[in-house]
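Each remark here refers to the structure printed beneath this line.
With one protein chain withheld, the remaining protein chains of the complex are depicted in position.
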Amino acid sequence: MEARRPRIALKASLTNTAAKTARARPDASEGLIRGRFARARLPEVEAFTASLPFDRRLYRHDIRGSIAHARMLARTGLVRRAEAAKIVAGLRAVEREIDSGRFRFELADEDIHLAIERRLTERIGLDTVMPGYTHLQRAQPITLAHHLAAYVEMLSRDRERFAQALERTAVMPLGAGALAGTTLPIDREAVARELGFRRISENSLDAVSDRDFVVDFLAAAALSAVHLSRMAEEIILWSTAEFGFVALPDEFSTGSSMMPHKKNPDLLELIRGKSGRVIGDLVAMLTVLKGLPLAYNSDLQEDKERTFDALDTLKPALRLLTLLWPRLRFNAAAMRSAAGGFALATDLAEYLVRHGVAFRRAHEIVGNLVREASAAGRSLEDFTLADLRRHSTAFGRDALRGLSAEGSVRARNLRGGPAAAAMRRYLRRLERR
Amino acid sequence: MEARRPRIALKASLTNTAAKTARARPDASEGLIRGRFARARLPEVEAFTASLPFDRRLYRHDIRGSIAHARMLARTGLVRRAEAAKIVAGLRAVEREIDSGRFRFELADEDIHLAIERRLTERIGLDTVMPGYTHLQRAQPITLAHHLAAYVEMLSRDRERFAQALERTAVMPLGAGALAGTTLPIDREAVARELGFRRISENSLDAVSDRDFVVDFLAAAALSAVHLSRMAEEIILWSTAEFGFVALPDEFSTGSSMMPHKKNPDLLELIRGKSGRVIGDLVAMLTVLKGLPLAYNSDLQEDKERTFDALDTLKPALRLLTLLWPRLRFNAAAMRSAAGGFALATDLAEYLVRHGVAFRRAHEIVGNLVREASAAGRSLEDFTLADLRRHSTAFGRDALRGLSAEGSVRARNLRGGPAAAAMRRYLRRLERR
Amino acid sequence: MEARRPRIALKASLTNTAAKTARARPDASEGLIRGRFARARLPEVEAFTASLPFDRRLYRHDIRGSIAHARMLARTGLVRRAEAAKIVAGLRAVEREIDSGRFRFELADEDIHLAIERRLTERIGLDTVMPGYTHLQRAQPITLAHHLAAYVEMLSRDRERFAQALERTAVMPLGAGALAGTTLPIDREAVARELGFRRISENSLDAVSDRDFVVDFLAAAALSAVHLSRMAEEIILWSTAEFGFVALPDEFSTGSSMMPHKKNPDLLELIRGKSGRVIGDLVAMLTVLKGLPLAYNSDLQEDKERTFDALDTLKPALRLLTLLWPRLRFNAAAMRSAAGGFALATDLAEYLVRHGVAFRRAHEIVGNLVREASAAGRSLEDFTLADLRRHSTAFGRDALRGLSAEGSVRARNLRGGPAAAAMRRYLRRLERR
Partner (left out) sequence: MEARRPRIALKASLTNTAAKTARARPDASEGLIRGRFARARLPEVEAFTASLPFDRRLYRHDIRGSIAHARMLARTGLVRRAEAAKIVAGLRAVEREIDSGRFRFELADEDIHLAIERRLTERIGLDTVMPGYTHLQRAQPITLAHHLAAYVEMLSRDRERFAQALERTAVMPLGAGALAGTTLPIDREAVARELGFRRISENSLDAVSDRDFVVDFLAAAALSAVHLSRMAEEIILWSTAEFGFVALPDEFSTGSSMMPHKKNPDLLELIRGKSGRVIGDLVAMLTVLKGLPLAYNSDLQEDKERTFDALDTLKPALRLLTLLWPRLRFNAAAMRSAAGGFALATDLAEYLVRHGVAFRRAHEIVGNLVREASAAGRSLEDFTLADLRRHSTAFGRDALRGLSAEGSVRARNLRGGPAAAAMRRYLRRLERR
């Protein structure tokens, strides 16, 4: 996201500048627009319409845009070169001043990706067999590496979505004036080159009233937050006494001021809950835009607040999960012990299919086996060949061979499957992406 | 809302206290929960899970709750009286200190109600006939007072909703402990009486995991914000060059830094747009709660942030509209001139119905009249009796009498209608509410 | 909800009628509005703007409203008595005809309330001790009855919200005309009495443009759906192999066409997931209303579709949970065995407080005990008095007495607590509500 942030901020800053040309405080002391107005705005109005606290976050981008603008005006002769140089110097001084008082925290969203990939690589061996769940009921054995790869895929799509949102953001609106361009001979392409925009906007009305790029970002952020909520939910489940698959490190947990024995995963709960907030930001922005006539309207001022709120929610969540993943201690024994038993039923049915039994019939035979085992309090792994053959003579000597969580995983070696061999091929493709 | 705010804040504070008993920072230097944990939480975890900035807003309510609690503990003998007195004195000192550095701004939501009622009372005469619109097309003449009364009705329902949300808020959770009550002999009723709660919660699990009262508030706030967005939309429309019904005062308008002639209603646009934000807050809270098992989970920590965000959006919007209404200058002439013409067609049709013509036939006759007038570039008011009688002999001498915007308004004197007499009866009922 | 449904439908039907007066198809063959229009609407326009499929659901209410209207017109003399009688007879014939082809399914939302209350009453004894959770970590022992009572409280608030929404629904809009009332001498109070409305609307503009009552219903429905999602989530968790607290009846479960051993709680998953849909309905309606000028606009036509969608989602969910609750088989042994151990830590700390130790110190002592037990692989219940006294001499002979899940529950006998005695007092209050 590092490359992306400045671009979003720069576009927001310039779109904002366009907006400001359509709106200015009439009470500015220096007669700028005194002419039109007899009276100054109320302080309450001033406070409500101020976007200062949010604009302040854009100072670098504001300044960078202004410098490029001043230079272009000098080149076109609208401003004298000496004057432009003075303006640029002044802007740089302002930037240094603000810089000195600020802490910067940049996000690399690859981090979480990498953190999970690393654990996946460590866990590619068969010591980490675990149950795969559907409907939160144990379904079939998989491996922890296989499960982690599902997260890698989700996060890859998130990254792609952010990149596509960026493409629609890297379109320079400058030159749109208040809504209708300008009669002054400005050079839009030159400014765009200097600021690193990929394209310039094709319509000045659209340039000042479009907030698609904000919605694109918020939609990507909402889905990303939802992905993190799913990941958080699973770690919360795995860290319950009942599952016992993972132990949270102390430095990511919280105790209770009343109950001396508690150790709570509240960081993960917050990450899960805050997805609601980012969804709320997306809803807010879509609702703001609904039914709004062209071109600029001050309703659009909400754009930056929603963007920053989503970013400030998502960024630390990503950062903290990046720090958490390498510290999670998995309980391989607990996972393994939950992965066997009836979760092998499908393997038995597929054995029968490979030996010529129609799937429907195979399903029925194994269903009966499960019912019998369940009633007798036995596991499928306890069955002898004779037990199996009582239900179907299609069961041969090799039916019990490989009837284990490990065998089950090893046999599902197709692309996308959990076998270690399939996972290794996946990792190689991942490196080439 | 004055009475209501403290109650919401107090409930939030106490529910929060319950929550805190279920969660405490294990790195607290004073061994409180050192026992359970080997390592302190990361600073990043600390920052993400902190609710301090929001809790700080609750200090008065926190302190008030703590004082009541200390007194009750003293009465039950769990804390010695002298000790309790010291605690209370200490809490009061803290409160005074925080108080001294704070600006307080309390909202009276009756204000906007009153502001509109006052304008309504001023405008009850017939000088303010205006067109009523459906589908944004001129429909029938009404009066400005009648239009304002529609807002009064909306705002009345908002008030009722906030009051009902308050009823479900004024239920004291204290005594729920972390989730399961306590074995200590506390006196819940006494604390509730002291703090002014109307009831005490009936189930400790529910008390710590319920955030209905937050959703109640947010749902009322979202609908109220939507009402303000509708009001803002209308004033924006009325202040366009095209409608020209109202002039915004300078102190509520903004100029343009590029276009010297502009005068923009950006305050109203912000009020319209920010309804999206409050809807977003409601969505966020509902999403946070969805699928959450009992009892307390840290996801719930979002409750205060959404509540305060909605409140901080809605309060200044209400305040500013309260200041704006008395300053709006209506252009009665422009309104009057838009209120006549074809908008009288329905009166003609109703005339025919009163004179025995079936409504379906009356509608058709007047439809033909409108088409003829429209083709000839004439208004209905220009028609002579002969013109009318060419379409239907049911038109008598009195058909043209009262065929004016004023006459039309006067004739709709039923309860809920625009006639000045009906409006005066409405105002009397309003006073008795 | 039985009393409530017809009222919502009736209001929707009448508000709709008001809307229809503001909008009619110009292509109606019987010249009704031919006059104004040269050309008929396109079939595509017709289809898109049709609200027939939704209006059809309102036929009883439409007919009931029309009968009351016709009678009132007869009384005021606007329609002759014989004619009115014919109209009424005709409307009744239409109703009988539609009735004959319809299946009716009325919801009693008390059912789920009652179903849970009944289980609660059965389970009031101490055989159903279970762990209470916070952060999905075992916190303190409670009982199943206590947990069920939390649901009863949630559902009670839902019922109250629906009742309050009904109050704002039972306000008759009839008489508002298209937006501005009528010049015809109608009797609004008489119609309201006949139709069972509690009040009549006070402003005709407001009457045709207000959809607050729809938002009120949808907000109540969304919160109710969220409550059901929380209940569903818990039963899903409890029915996992890992928790094993409850067995779903076969007739509420689903197997897998691939995995012969599966038994899935998909009914509960759907109930959990569909809360998203009802939240979506609420968002849709708020967004429709945002920024809409008065009076009627066709955007409002979405009101019935969202209302019915929410109702059709919520009703069967309530019904199915009502059927499910009596059929759930709880595994008391599994619940009991999860309820002891460290979950008793808080009781030990409270013992020390009752014996004069400050809470902060008591918390630390028990924290150390937990850490020691945890390291030694022991449970708190295995400790001897000597073990305890090594940590604090405040532990007396009675410290171990009652140190069990059952004892812990029994001791929390305050209002809102889990003790059987407290629950019995709660049930008596519940009966009197």
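As written, the chains take the letters A, B and C, and residue 1 is the first residue of each chain.
The rule we apply is simple: contacts are C-beta pairs under 8 Å (C-beta built on N, C-alpha and C of every residue); 3 or more make two chains touch, one makes a residue touch a chain.
Bear in mind the structure is a predicted one, so any value in this text is a computation, not a measurement.
For the chain excluded from display, the touched partners among the shown chains of the whole complex are A, B, C. Contact with the chain that does not appear here is found for just one residue of C:121, C:156 or C:256, C:256. From the set A:94, A:114, A:190 or A:411, the residue in touch with the chain omitted from the display is A:411, counting the whole complex. When the whole complex is considered, the residue among B:124, B:236 or B:318 that touches the unshown chain is B:236. Touch with the chain omitted from the figure is made, among A:66, A:128 or A:204, by A:204. Of the options B:139, B:152 or B:192, the residue whose C-beta touches the omitted chain is B:139.
Think of the hidden chain as still there; on chain A it touches residues 22-23, 30-36, 78, 132-136, 139-142, 146-147, 149-150, 152-154, 157, 160-161, 164, 168, 175-184, 186, 188, 200-210, 212, 215-216, 219, 222-223, 226, 229-230, 232-234, 237, 272, 275-276, 279, 282-283, 286-287, 289-298, 346-347, 350-351, 353-354, 360, 363-364, 366-368, 370-371, 408, 411-412, 414-418, 422, 426, 429. In the full complex, the hidden chain is touched by chain C at residues 20-26, 32-33, 35-42, 44-45, 47-49, 177-178, 249-264, 266-267, 269-270, 272-277, 279-288, 290, 297-302, 305-306, 316-317, 319-320, 323.
Contacts to the hidden chain, counted on chain B, fall at residues 134-140, 236-237, 239-243, 255-266, 269, 283, 286-287, 290-292, 338, 342-343, 345-346, 348-349, 363-364, 366-367, 369-370.
Everything that follows uses one rule, which is that only the chains that are shown with their structure count from here on.
Computed centre separation for the pair chain A/chain B is 34 angstrom, with centres defined by C-alpha atoms. With centres defined as mean CA coordinates, chain C is found 24 Å away from chain B.
Counting partner chains per residue, chain B has residues 22-23, 32-33, 35-36, 177-178, 272, 275-276, 279, 282-283, 286-287, 290, 297-298 touching two or more of them.
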